[in-house]
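My structure is below; once you've seen it, I'll send some questions.
Missing here is one protein chain; the remaining ones are kept as they sit in the complex.
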Amino acid sequence: MTGISEQFGREDWSRHTPKEKARRFGIFAVCALAVFWALGSIEIIWAWVWDSPSQMADLFGRMYPPDTSNLGSILRVLWETVNIATFATALAVIVSLPVAYIAAQNTTPNRATLWLGRLILVSSRSVNTIIWALLFVAIFGPGIVAGVVAIMFRSIGFIGKLLGEAIEEIDTRPVEALEATGASRFKVIAYAIVPQVMPTFWAVAILRWDINLRESTVLGLVGAGGIGIILQGAIDTFNWPEAATVLLAILALVVLGEIVSAFLRRRIL
Amino acid sequence: MLKITDLVKSYGGGAPVLKNLDLTIEGESVVSIIGSSGAGKSTLLRCINRLVEPTSGSIVLNGTELTSLKGRQLRAARRKIGMVFQGFNLVDRLTVMENVQSGRLGYISTWAAIMRRYPKEDIRRAYELMERVGIAQYANTRADQLSGGERQRVGVVRALMQEPEILLADEPTASLDPKTSEQIMGLLRDLAGELKLPVLINIHNVTEARKYTDRIVGMRFGRIIFDDLPDALDEEAMERIYSGSPHADRGGDLREAS
Partner (left out) sequence: MSQHPDTWRKPPFIANPLLRWAVYLGALAYFGWVAATMPIDWARVAQGIERAGRIFGGAFPPSFERGGLLIDGFLESLKIAILATVGGVALSIPIAFMAARNVAPLPVFYLGRAIIIIARSFHPVIVAIIFVKAVGFGPFAGVLTLVVYSIGFVAKMLAERIEEIDFGQVEAMRAAGAPYLSTLVYAIFPQIMPRQIGLTIYQLDSNLRASAVVGIVGAGGIGATLANAFGRYDYDFALAITIVIVAVILVSEAISGQIRKRIA
């Protein structure tokens, strides 16, 4: 009977080969280095860091109990925030349709439009809503127009990308069949493509609306309308109890929004 | 009448898939095309309604030259050609009625199409045809809830709603079980007689071809090598149609040319 070391060339067992071990160690070392570099060179006053728990406790102490005296106007502005999100999402959805159409490889008329569509989607997605808001406040002045347009611009990229992917994944056989009946391009789209992407369309629209609810709560912080303005005002005047009320209202709004959107998405499917 | 003359189709620089084909379909016959895979049956059918672009040659349907048409004229010509597909090619999420009415898309306005306001005549005819083929009770059912045979019937009604001058069927029964397959073939044959419609069917089941069609065309690597009554299709003809390989054939071509 041959021994283990004769059969397998070794007497021990380990999970990784030496080469794998070296690679895993390498990756770990790189990550650790990155973390140490970040820790070492970041401009933080470490005295403040150790102080922070007590600072946070202090802050939360000042927020309690929340001051509900202004609840009426807070809720009114919260409603305005919801409207900003809803309108902007609706507009974005409408604009995304043609953009998604030209950004999908199987429906775009030519390479130039494909490139254009993809460019629009990428730039829309890569610029954060807040940055768009900064730009539009500079253009349109403070107010909800800047907010609506900012959310709209950001949403077009999100919706358009997902919609474009859905269009690229359709079953092309009905398209072929309807072309064979002599229907015009537009009718072929309406009958063979649109029904196939409808479920995705609604799911994406509702999802983005949910995300936009969250986004629109901060538009006011850069002057673009919504409840952010009240929050900023409360914080600037160190009115922590009122700020706490606003935060709770925002929490309630977002949670409600999630419940509604989950419900709608379940019904659509 | 459909008259195909000297049809050639080649993809890129490769050997032609269809080689100088001549075929004439008169009046109300049911013609089947048989041949092994790669013989070019599907390509031939698709060249007729230009789903595949012919490289050269002429296709004339009832006096209209199809190969040179573009845009609106091509769409108008396609309205006159009905097609039934192997995969049924229905819009799964739409109801049977909508699928059937999509055969009329070439005839109704865009607004009517989007709003689903179909002309009364079309609705009546749809119900008539659906009852004839046995699916009238599914008018409001989503297409993806039907069985294979039922879906193919929807496909047939859609094609007939176009009031076509010719019906093309590309392996209409390949995805169906044997019993349903025979039902569909029988349906096609009967409808051809009732509506006085020429029908061209790609099929790989030779028994069904013999039983349900009036004329059999046998293709082999892009050429028609048999064109006769079903009774004339004997062992020797079958051997010619279904055996061999492209290489051997090309060798034959070269020998002929030299």
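Lettered A and B in written order, each chain numbered from 1.
What we mean here is this: contacts are C-beta pairs under 8 Å (C-beta built on N, C-alpha and C of every residue); 3 or more make two chains touch, one makes a residue touch a chain.
Quick caveat: nothing in here was measured; it's all calculated off a predicted structure.
Of the chains displayed, those contacted by the omitted chain across the entire assembly are A, B. Remark: the residues of subunit A touching the chain excluded from display are 34-35, 37-39, 41-45, 48-49, 51-52, 55-56, 58-59, 80, 83, 86-87, 90, 122-123, 126-128, 130-131, 134-135, 138-141, 143-145, 214-215, 217-218, 221-222, 228, 231-232, 235, 247, 250-251, 254-255. Listed for subunit B, the residues touching the missing chain in the whole complex are 95, 97-98, 116, 118, 120-121, 123-124, 126-128, 131, 139-140.
Operating definition for what follows: only the chains that are shown with their structure count from here on.
If you average the CA atoms of subunit A and of subunit B, the two centres end up 49 Å from each other. Residues 49, 51, 74-83, 85, 87-94, 98, 102-103, 105-106, 110, 113-114, 155, 158-159, 162 of subunit B are the ones that touch subunit A when the two sit in their complex. For subunit A in complex with subunit B, the residues that touch the partner chain are 171, 173-174, 176-184, 186-188, 190-192, 195-196, 198.
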